[in-house]
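One protein chain is absent from this view; the other protein chains keep their places.
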Amino acid sequence: MLQCLTLVTHNTASPNLVKLIPLVSIMLLMLSAFIMPLLKKKRHLFGLTGGALAILMVLSFVNVAYIYQNGGYYFDIGHFPAPFGISLRIGEIESLIALLFAIVDLMVTWYAYYSLEKEIKESRIAFFHTMNLLLLASLLGIVFTNDVFNGFVFLEVSTLAACGIIVVKDKKTNIKAGLKYLILSSLGSGLVLMGIAFIYSLSGHLSMDYIHEAMIANLDGKQNTILISVILFTVGLGIKGAMFPLHIWLPDAHASAPSPSSAILSALVIKAPVIFLIKVFYKVYGTQIIHETVILDLVLLFGVMGMIFGSLFARSQKELKRMIAYSSVAQMGYIFFAIGIGNTLGVVMAIYHIVAHALTKSSLFLAAGSFIEQTGFKHIEDFRGIGKEMPVTLGIFTVSGLSMIGIPVLPGFISKWNLAMASIQSDKLYLLIFLLISSLLNASYYFPIIINGYFGEENLDGKVFLSKSKPIKQLLPLIILTVLMVLVGFFSGSLIEFIERGVYTV
Amino acid sequence: MEKLGMILPLLVPIIGALFIVNKRLISDKNLTKVVAVTVIINFICVVYSLFFNDLTAVHILKVNAFLDIYFKVDQLTRVFSLLASSLWVLTAFYAFAYMDHEKRHRQFYTFFTLTLAVIMGVAYSGNLFTLYGYYELLTLCTLPLVIHPGTAEALQSGKKYIIYSFGGATLVVLGMMMLYAVTGDMSFMAHGIVDLSLIEGNRDLLKWSYLAMFLGFGVKAALVPFHSWLPNAMVAPTPVSALLHAVAVVKSGVFSLIRMTYFIFGTQTVMALDVTKYLMPFVVVTIVMGSLLALHQDHLKRRLAYSTISQLGYILLGILMLTPNGLLGAMLHLINHAVIKITLFFVVGAITHMTHFKYIHQIRGIGKQMPVTMICFTVAAISLVGIPPTNGFVSKWFLGLGALNIGNFLYIIILLLSAFFTAGYLLPISVTSFFVSSKSEPHERDAYQSNHETLHEVSDDSVREITHEMAKDTIHETAHETENKTLRNEMVAAEFSEDGEAESTDAKPIKLEPPKGMLYPIVLLTVVIVGLGIFPNPIINFLGGVIQDAF
Amino acid sequence: MQTLINNYMFVGAVIMFGIGFMILLLHNNLIKKIIGMNIMDTSIFLLFVSLGYIDGKEAPIIVGGVLHHNGYVNPIPTGLMLTGIVVAVSMTAFMLALTIKLYELYGTIELDEIQNIRGG
Partner (left out) sequence: MNLMLIILLVPFLGAFIGYYLGYKNEKFRNVFNILLTAVELLLIIMLYQTVKEGPIEYVMPNIMGTGLHLKVDIMRYAMLFISGLAWFLATMYSTQYLIKKKNRNRYYFFFMLTYATTLGIFMSENLLNMFTFFEGMSLTSYALVIHDEDRYSHDAGKSYLGMAIAGGMVMLFGILMEFDYTGTLDIGDMGAILPTLGPVKYVIALLIMFGFMIKASVFPLHTWLPKAYPAAPTPSSAILSGILLKTGLFGIIIILVEMMGSDPYLSMLIYALGLINIYLGGILAMLQRNIKRIIAYSSMSQTGFMLMGIGLVGILGESGGVALVGTILYMINHAFFKILLFFGAGIIYMILGELSINKISGFGRNKQKLKVFFLIGVLGVAGMPGLSGFISKTLVHEAIIEAYHHTHFMFFKVSEWLFLIGGGLTVAYMLKLFIAVFVEKNDAFHGQFAEQVHKRALLPMGVLAALIVLLGVMPNTIIAPLSLYAHEIGMEMPSHLSLFNATTIGYAVISFVVGGVLYAAVIRRKLYVMDEAEGRRIFVNPSLSWISIESDIFVPVMQIAYILFSFIFKIIDNGLLWIAQKSSEFFGGIAKIDAEAALNGTYRQIVTHTEHAIEDVRHKRQHQTEAILETVSEKREQAQIYTSISPEIEAIAKLKLKFGQIQRTASGITSAIFMFAFVVVFSMIFIYYFGHQ
């Protein structure tokens, strides 16, 4: 099918036009975002957002198809060539992530259409959409950019926008969580900025390729500076990407935000910095330098800790959304783990897991949001027997949970499998143990919800079949996300191949 | 068309389940009919696809060497799928009668048929990946059956079951990962795919892989110390317990072990890796522990559950012997134990169904009320002990020969010791039901007539002693003399004449034989037990194909 | 010691960063925290600008005719820092806005007091 579409794009759109897509996407989103406050009616708001996102999705798809056919490309903004102007680099990974972001955001918006006003004030809906689109634009910017400073700016924008969608719900906890996120993020951005300063002092460039060339050229005697800068980047981006000990902002923010926001936060916001980190590692410093330092081991360590402790914390949570938030910490642990392994397969799997987790976690959050919305409860204990009242929603939750646990063919399993392969390839057999322990821990907190939800006479007592279930059109975005997730698992082979083509390592 | 014919057994139960789950299509009345039709059609399809279909291998979805859903038919598939599908038919009919008083039929039958599909999948799997997938699905499909009663206890057991199963599956994945890193291929081939030349340089990896997979699949096969989900899973309705023990869960674990040992690694490789010495202690402890702890159980189903642990140890032992005789013994015991254990469970289920008794001390004299059932139980018990001419003996025979072929007498001693214990925990049940009179507890009789289960606390020490303790010879001559005296005096007092003979002193007991739906499967299985014991040759020849593939 | 003196720019930036960080860490008052953060940001800006500064050259602002291109200091860091300052300002503004919101909700901007209010 992909090939078919490629043919179509090849015939209809001229290549130059396709190369405009990244810029157009960002611009489109930003424009829509700024038009948003002008609109009043809910239908119009959603229409605009949905339209923009739909267009974005189509564009991203065309982009992916184009890249599938022709490979990646650079795009210089304003036609200033690289060292002076800002350039975007769109390869397989970037296009794929863009498509992913577009789809997830579209689905979340679709879901939000039915449920958002139940969670936030009506007057805030426009604000939500503004921030949402702005956020997406900045995230795409982070993903696309080939310029570290540009990346920094987009990071800051994304932080602000993300904070916006957290505090859109006017509760105390939200404000607090937002403030916490903001302060920590600023700290992180400070570090990133400092890191940029360091590498600028080393190389005199800001464009990734040029920094890399310059650094390779005069490496001697600068190892310490490189080390410090790389740590600054890792920790700075680690905060935004919820690397384990720096995850502290995440549970508050994700749990307190409205469900669509949570889904976006979990699926998109913490992913883009990781992509940026990978780019910094492999495009700025390059495989050679990175492998000379022990930074990957540090990332690995944090990743493993995240996998284990994230799950442990998740196990002891009483609120459903907090549990899922901690589960995100654990899943980010997988991604850092994958980066930390340090070989090509590891990086590929990091990207793959980003895709998989974005789809899974967004559907989990939306499903959890539906439960909370329909029942008014927040605690896990209160969701006993929910499977009788909302079977389809819990079904979606179950499939996503199974993916987290690692049932074959579902993407969670594929990532785990390939992570193990990567560990074995890099002769770190002991890592398998952590992988397995973490997947067991995953099972230990997802299964009780599912079992208590579907079975148990006492649990089901007094529940009425389908009494709280949503109409199918409201569930459709969740179903689409779940189906996509399953497909990602099924076609993991070709997907991984596609990612492998664009991976930065040697 | 051939392709479809081959995978039909995998699809039929799913289609059936789709019908069953649909309230509008199938009314409650017709539920059992649909289930019956499904399992029977499935059986026919199995026979067709195994013997009348030329196609023996089909890739459903092949993405790459790893992600490859692949089905294959070989002799081992035939053995397992025939066993499963035929026992499923019997269990279905048993369940129709048994489930009368249970709730939520639709859920039960849905998962009942779905589990059949999964088991067929396990049997037909052509590579480790597919097998693993079905293995995980098996856990998920059987879970609702295990926790069907819906009580807090059931949920707790279900949780335990699922955690153990996933722990095991996780270990399996670990093993698969290491294996795949070495071989890059996971399909089942006769004599294995791990070439001897691969061992150099990968010895540790392969070794760990084998160990991890063995222990992982061992969880389903109730290998000690990963067994404790099994006794807990007893809360399930009896047909489910029977299936869990006979074919569905534990046997799929064993089946996977055979696949893994002989069709992935291959005999030569396993020998070269020299891993069995690490695993044998587990297996030996499994055998002895299972049977010893079974002696401690008063709950009928728990006792059978521990018995299963022990018997599965036999099979694992046979697998690990790596000799043709050992494997033959293991395969025979796989079949025989399935038949025997399902019979035992059916009988216990019948007892519970008819009287609500669950403990051994409650079933005194029940043999007089349900003679046919208890005779079947006795035959099955004798067979499990391994007394000829029943099928249990045949498998024990080959296991013993296998142990001798590798010159290990310890295994035989373990086998025989465990058999002795088996007698110790099974025969007292028969004895209690037939030879211990129930007259001394009149209130117990009332109880089962009123179908109230209030008798947990009723216990007679003397019978408990018989069933629980080994012999403690406290009774001496004098004791006997005095005891008998009273009894005989009564006799003397009674009129002693020719006419006395015509009088019926055996008061006709109330017949409590279970309904036909339950009784017929039990009797049929008992006939099979004896039949396989007296004429084992056809089945041995049938298994010869597997042995040929393996060695 | 000599290295410290030679790299006085770095040292100064680090000291300033430290001051800002300590304020951020030790003060409970949110406004003070935000001030600390700003000090930190400023330290980085100063460092960055100092990187671009070359002794004896002019700022890259054209006043009355263009010098030789070696006559100016590197304009890029300065330009970047302008962006950075803008970002920092917007950040600060947002934080202050949130602080006001928090004050409305809790009646205080002392963090420990906020924390001690149950249900917070």
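So that you can tell them apart, the chains are marked A, B and C in the order they are listed, and the count of residues begins at 1 in each.
One rule holds in what follows: a contact is a pair of C-beta atoms (placed from the backbone, for glycine too) under 8 Å apart; a residue touches a chain by one contact, two chains touch by 3 or more.
Values in this document were obtained by computation on a predicted structure and should not be read as measured data.
Asks: Using the whole complex, pick out the displayed chains that touch the missing one.
Replies: A, B, C
Asks: Consider the whole complex, including the chain that is not shown, and state which of A:I248, A:V392, A:L429 or A:I480 touches that chain.
Replies: Considering the complete complex, A:I248 is the one touching the chain left out.
Asks: Among A:N70, A:T293 or A:S426, which one touches the chain that has been omitted from the display?
Replies: Of all options in A:N70, A:T293 or A:S426, contact with the hidden chain holds for A:T293.
Asks: If I consider the whole complex, including the chain that's not displayed, which of B:V182, B:V372 or B:L404 touches that chain?
Replies: Answering carefully, the residue with contact to the hidden chain is B:L404.
Asks: Out of B:F226, B:Y314 or B:Y425, which touches the unshown chain?
Replies: Within the whole complex, the residue contacting the unshown chain is B:F226.
Asks: Taking the full complex into account, what residues of chain A touch the chain not shown?
Replies: Missing-chain contacts on chain A: residues 176, 179-180, 183-184, 187, 191, 223, 227-228, 231, 234-235, 238-239, 245-246, 248-249, 252, 291-295, 297-298, 309, 312-313, 315-318.
Asks: Taking the full complex into account, what residues of chain B touch the chain not shown?
Replies: Per the touch rule, chain B residues meeting the hidden chain are 224-228, 285, 288-289, 292-293, 295-296, 382, 385-389, 393-394, 396-397, 400-401, 404-405, 412-413, 416-417, 419-420, 423-424, 427, 431, 434-437, 462, 466, 470-473, 475-481, 483-485, 487-489, 491-492, 494, 496, 500-502, 504-506, 533-537, 540.
Asks: Could you please point out the chain C residues that touch the chain left off the display?
Replies: 21, 24-25, 28, 33, 111-112, 115-116, 118, 120
One rule holds for everything that comes next: only the chains that are shown with their structure count from here on.
Asks: Relative to the centroid of every protein C-alpha atom displayed, which chain's own C-alpha centroid is closest?
Replies: Central chain: A.
Asks: Cα centroid separation between chain A and chain C, in whole Å?
Replies: Going by mean C-alpha positions, chain A sits 29 Å from chain C.
Asks: Centroid from C-alpha atoms only, then distance chain B to chain C, rounded to Å. What do you get?
Replies: 72
Asks: Chain A to chain B: how many Å between their CA centres?
Replies: Computed value for the inter-centroid distance: 47 Å.
Asks: Which positions of chain A touch chain B when the two form their complex?
Replies: Contacts found on chain A: 402, 405-409, 413-414, 416-417, 420-421, 424-425, 429, 432-433, 436, 439-440, 443-444, 447-448, 451-452, 454-460, 490-494.
Asks: Would you pull the chain B residues touching chain A in the complex into a rising list?
Replies: 61, 63-64, 66-67, 103, 129, 132-133, 136-137, 140, 143-144, 147, 149-152, 154-155, 158-159, 162-163, 166-167, 170-171, 173-174, 176-178, 180-181, 205, 208
Asks: Can you tell me which positions in chain C touch chain A when the two form their complex?
Replies: Going by the criterion above, the answer is residues 24, 30, 33, 37, 40-41, 44, 47-48, 51, 74, 76-77, 80, 83-84, 87, 90-91, 94-95, 98-99, 101-102, 105-106, 114, 119-120.
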